[in-house]
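Shown here: the complex without one of its protein chains, the others still in place.
For clarity, chains are labelled A and B in written order, and residue numbers in each chain start from 1.
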Amino acid sequence: MPVTREGFEPLIVAFCCNWCSYAGADLAGTSRQTYPSNVRVIRVPCSGRVNPGFIIRAFQRGADGVLVAGCHPGDCHYHSGNYHARRRFTILKQMLDYLGIEPERFQVRWISGSEGAKFSAVMNELTENVRKLGPNRKLRDAR
Amino acid sequence: MSTANGKIRSSAAEALAEGRVTLVLGWRKKDFWWQSPVAFVESAAEAEQLTFDPFSVYNPVKYLLEAAGCHEKVGVFVKGCDSRGINRLLQDKRLEREQVLIFGLPCSGMVDPVKIRAAFPAPKICEVARDGEELLVRLSDGQERVQTADFLLEKCLTCRHPNPVVYDRLLWERVPVRSGVDALRFARVSSVAQQQIQERYAYWTRQFSRCIRCFACRNTCPACNCRSCIFDQAEPRWLGKASDMSDTLNYQITRAFHVAGRCFECGECERICPAGIPLQELNRRLIMDIDKYFGPYEAGLAPGDLPPLGTYRGEDPAGFDES
Partner (left out) sequence: MRRTGVFICWCGSNIAATVDIDLAVAAAKKMPGVVFADQNKYTCSEIGQEMIREAIRTHRLERVVVAACSPRMHENTFRKTVAAAGLNPYFLEIANIREQCSWVHKDKETATDKAIALIRTAVAKAARNEALFASELPIERRALVIGGGIAGIQAALDIAENGFVVDLVEKEPSIGGRMAQLDKTFPTLDCSACILTPKMVEVAQSEKITIFSYAEVEKVEGYVGNFTVTVRSRARSVDMGKCTGCGDCMLKCPVKVDSEFDLGLIKRRAIYTPFPQAVPNKPAIDRENCRWFTAGKCRVCEKVCPAGAIDYSQEDELRTEKYGAIVVATGFDPKKLDNYGEYAYGKHPDVLTSLEFERLLNASGPTGGKILRPSNGRPPKNVAFIQCVGSRDKAKGNPYCAKVCCMYTAKHAILLCEKVPGARPFVFYIDVRTPGKDYEEFYNRAYEEFGATYIKGNVSKVFPDGEKLLVRSVDALSGALVELEVDMVVLANSVDARAGAKELAQKLSITTNAYNFFNEAHPKLRPVETHTAGIFLAGTCQGPKDIPETVAQASAAAVKVAALLGKDSLLSNPTVAEVNEKLCTGDMSCLAVCPYGAISEKMLEERRGRETVRRKVAEVNMALCQGCGACTVACRPGAINLKGFTNEQIMAEVEAICL
C-alpha cells in the first residue's frame, strides 16, 4: 500500500550518546516534555561510536529521518568523541546533500543531560520537518 | 620518449642486476596502442620491455601491497600521482620506506584515449607517441601531429603534483605545474553542486544506475588497502548483495567516506570503472569539504601526519546546524 503524503507518519531514528543526549531524553521524560512517538532512540556510548554505516542502514530500512545527538563540544564524556563525530558527520552530511539526498533528513545536534526541553523541542522540529519532506524514497531499499 | 624509456630500462636493469631489488614495477606496452599496463620485471633482461609512454597512467602502487610481502625490496617507477600513493601506504603503515626503491618520473600528463579516438574516428590508430610538446599519432594511412595539452586526461589537467613527492632517484628534470590547475580542479564538482537537489539526485542515480558492483574502483584504489573490506563481511552485513540503487548508494557513500581525507586524486577508480561513473568527482567533493571545514589538506604529501578524519580541532566548524 503506497504511503500517501496525508497519512504519512515519518520514522525518526535517533542515535543518542549515553552521557548527554540519552540522559537529556530521559530528562524530557522525567519532566514530561512531550514529543511525537515517531522518534525512536538507539543508545550508544558516544556520538563518536556512530558509524555512518548505521545511518545509511537506517535510511535503507525505512527511516525518514536520522538524528545523531551527542554532548556539546567540549563536554564529551570521553574528551573527544563528539569532535570526531563532528568531522565525520560534517563530511557525511555534505556528501548526502551533494548526491541529492535532502540534508534535512540527517541531523546532528548537541543535547546535554540537562536539556530535556531541548531534546523534546529538537524531536518536535525534526519530526515536523521530515513530515513536510515526505517519505524517504531515495535511500530506502526495495523491501 | 626513447630517452625516457632508455633511462627507466637501464635504471631497472641496473637495480635488478646489482641485486638491490628483486622486482621492479613499471609499465609495458600491451596489445593496443592505448594500453600500457603495469609490468612486473624480475630480471635485467626483462627490463627491456619497460615503457613509459602517454598511456602509462596505471598506478603501480597498489601492487606493492602484495609485492612487498614476497620480495625483500621492490623497485617501483612512480609519476607524481603514483608517488602520493606511496605516501598513502606509508601513512597507513602498509609499507615500510626501506621496502621500496623509488624511481621518480616527473610527468607532463597522460593522454586520454577517448579524446584521441574522437579526433581520429575513421582511420585505424597504430601508435601515439610523445614528441616534445606534441603527440605523434601514427595512423594506418599516415601520421599526424597534435598538441598534447588538448588530449590530456582530466586528472592530468588538474594535477597539482606532476613531480614525485617521494623518491630515491629522479630520472629526469622536474616539470612545471600546469597553469590554471586550481581553477579546474573542482570545476566538475561545482557544476553539479550548483544544480537543484532533485537534479543532483537524478544526475547521480543516473550515474550509479550503471554500477555493476564489480568493486573494481575499490580494488584498484591504493587508499582502499584494508586486508579485509567491510563490503565483503557477512556479519554484520554492511552492504546488501542486491544490486539496487539503495545498496549502490550505500556502497558508493561508504567507499567515498572511507577515502575521505585519504584520497590523493590518482583517479584510478574513475579510470577503471567499466561503467564510466565519475567517481573522482565524488572524491573531489569530499576533498573540497575537508578543505572548507578543516583547512586545506592534500593527502599523500606527508606520511607522518594524521589524515583529517583521524584528528580534530576544538574550534572546528560544523557542517550542520549545531544549535
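We take it that a residue touches a chain if its C-beta (ideal position, glycine included) is under 8 Å from a C-beta of that chain, and two chains touch if they have at least 3 such contacts.
Fair warning: this is a prediction, and the values are worked out from it, not measured in the lab.
**Student:** Which of these touches the unseen chain: A:Val44, A:Ala69, A:Ile101 or A:Leu126?
**Tutor:** Touches the omitted chain: A:Val44.
**Student:** I'm checking contacts with the chain that's been left out. Which of B:Pro123, B:Gly180 or B:Pro236 qualifies?
**Tutor:** Spelled out, the listed residue whose C-beta touches the missing chain is B:Pro236.
**Student:** Under the stated touch rule, tell me which residues of subunit A contact the chain that is not displayed.
**Tutor:** Its contact residues with the unshown chain are 11, 13, 18-20, 22-23, 25-26, 28-30, 32-37, 40-46, 48-54, 57-58, 61-63, 71, 74-81, 84, 88, 112-114, 120.
**Student:** Pick out the residues on subunit B that sit against the missing chain.
**Tutor:** Given the touch definition above, subunit B has residues 69, 92-94, 225-230, 233, 235-238, 258, 306, 309-311 touching the missing chain.
Note that in this section only the chains that are shown with their structure count from here on.
**Student:** Return the distance between the CA-based centres of subunit A and subunit B, expressed in whole Å.
**Tutor:** So the centroids are 36 Å from each other.
**Student:** Would you mind writing out the residues of subunit A in touch with subunit B in their complex?
**Tutor:** 52-53, 56-57, 60, 73-74, 80, 83-84, 86-103, 107-110, 138-142
**Student:** Quick one: in the complex, what on subunit B touches subunit A?
**Tutor:** Result: residues 189, 192-193, 197-205, 230, 238, 240, 242, 244, 246-247, 249-250, 252-254, 256-257, 260, 282, 285-286, 289-290, 293-294, 308-309, 312-314, 316-323 of subunit B touch subunit A.
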